[in-house]
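The other protein chains are all here in position, but one chain of the complex has been omitted.
We just call them A and B in the order they show up, numbering each chain from 1.
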Amino acid sequence: MERLTFTLAAAKQAGGLRQQAIIGVVASGNLEVMLERSAPSGTCTFEIETAAHGFGAVWEAVLNDFVARRAAGGLRITINDGGARPDTVALRLAQGVRLIEGDEA
Amino acid sequence: MSVISALRNETTSWYEASARQRIDALVDRGSLTEFVGPAARETSPHLAIFGLPTQLDDGIVVGEAALDGRAVLVAAQEGRFMGGAFGEVHGAKLVGLLRAARATRRDVLICFDTGGVRLQEANAGELAIAEIIRALVLARLAGVQVVGLIGGRAGCYGGGGLIAACCSTLIVTEQGRISVTGPEVIETNKGVEEFDSKDRAFVWRTMGGKHRYLIGGADRLVADSAAAFRAAAIGALSSPTVLDAGTLDAEQARLERRLARFGTAEDATEIWSALGIDPVDDLPALDESSFLARAGGKRESADGAR
Partner (left out) sequence: MKAWATQKATRAARIEAGSRYARGKAVAAADLPRFLDAVLRPGDRVCLEGDNQKQADLLATALADVDPAKIHDLHMVQSGVVLPAHLDIFEKGIARRLDYSYSGPQAARIARMLFSGQIELGAVHTYLELFARYFVDLTPNVALIAAVSADVAGNLYTGPNTEDTPTIVEATSFKGGLVIAQVKEIVDQVPRVDIPGDQVHFVVEAGKPFYVEPLFTRDPAAITETQILTAMLAIKGLYAPYGVRRLNHGIGFNTAAIELLLPTYGETLGLKGKVCTHWALNPHPTLIPAIEAGWVEQIHCFGSEVGMEDYIAARSDIFFTGLDGSLRSNRAFCQTAGLYACDMFIGSTLQIDLAGHSSTVTASRMAGFGGAPNMGSDPRGRRHSSEPWLKAGAEADPDTHPHLRRGRKLVVQIGETFGDQNVPLFVERLEALTLAEKLDLDLAPVMIYGDDVTHIVTEEGIANLLLCRDRDEREQAIRGIAGYTDIGRGRDRKMVERLRERGVIRRPEDLGIDPLDADRRLLAARSIKDLMLASGGLYRPPSRFRNW
């Protein structure tokens, strides 16, 4: 397992009032993403455990786009990854932010 | 606003749903309070040794909720994480829930979706199965109903099949498979002539929900939707079964009769014909209501035990 952590500036504060959201499952090519409202405002932290080694640069690219495009300020995000493709990671993160905003899915 | 949120529970396929989606759609809207949830980060201590990723809830959601206004305890296994298999933490969460059920006299709903015990933590998993069965039986003896719901991708195999057999009522879909030994294991040990695990129609005809329902291995057959499971679970809790020596004697006698009657059958279709169902060839293709109309009155029923 490879463990990666990132703390990124996230200008847009996460919307809604839910304290926590979780989406996805840990399976081959899939991942779970848990979002908690416990990071300092203006930042978004990531703790990642991944089965696929050596993709730190791709993770960083995905996460940078995520904090630029979505409202992720103040979120602590925990990820357990079963070797998901970058498009799946980006989709789960986008879904997670929508969930914590409070849309009942 | 998402389009999906406007879709009702009827469109939520149980087979496709995650453990969390199943519980959300099963109990009264928003009534779940989870115990030892993902934020507690109570993950498996064993998987890292094998270089395998953990899941924050170790593949099972447990908690308390309301079902049609009645306080219940619920559990749901995530069949896609490690095949829904029992490990140390996963098993301990279910043991705790069943002990709480006995102490608080609350009925329990268990959404099974499991291939059995995790190979990577086999000793802990096997012990967990034993503890779960003990806790389940003690809860039932105290008058608690334990309803099993089976319709996930992984089916209900191995120790999961043993636990299911101890439940008060089993609700199953056609897709839901119940057995102890899985198709691949039977083929490996007994040969492809005995059991062709690649023949999907044969696997479902033998282990699938329709057959289990017809031979008294499951009590209610429902369509593959969360709404159907919810309605059946409400129905099951309002018609309680009793576990005592009389129940076990009756079930033992039924199983002996069943073996004498069907023991030489080569294929499930022979059993269906012997039950008086006609025709049987298209039985697997029928939707639930047509199936129940043709075969529902001809099935064997269990006696609150299997």
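Here, a residue touches a chain if its C-beta (ideal position, glycine included) is under 8 Å from a C-beta of that chain, and two chains touch if they have at least 3 such contacts.
All of these numbers come straight from a predicted model, not from anything done at the bench.
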Hidden partner chain, touching residue among B:S13, B:Q120 or B:T181: B:S13
Touching the absent chain when the full complex is considered, from B:R29, B:R105 or B:R200: B:R200
Residue among B:G96, B:G216, B:G235 or B:P284 touching the omitted chain: B:P284
Residues in subunit B touching the chain absent from view: 1-7, 11-13, 15-16, 174, 200-201, 203-205, 284-285, 287
Hidden partner interface residues of subunit A, rising order: 58, 61-62, 69, 85-88, 90-91, 94-95, 98-99, 103, 105
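In the analysis below, only the chains that are shown with their structure count from here on.
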Distance from subunit B to subunit A - Cα centre to Cα centre, in angstrom: 33
Touching residues (chain side subunit B, partner subunit A) in the complex: 1-2, 4-5, 18, 20, 38-39, 41, 48, 51-56, 78, 80-81
Interface residues, subunit A side, partner subunit B - complex: 1, 20, 22, 25-27, 30, 32, 34, 36, 49-51, 78, 80-82, 98, 103-105
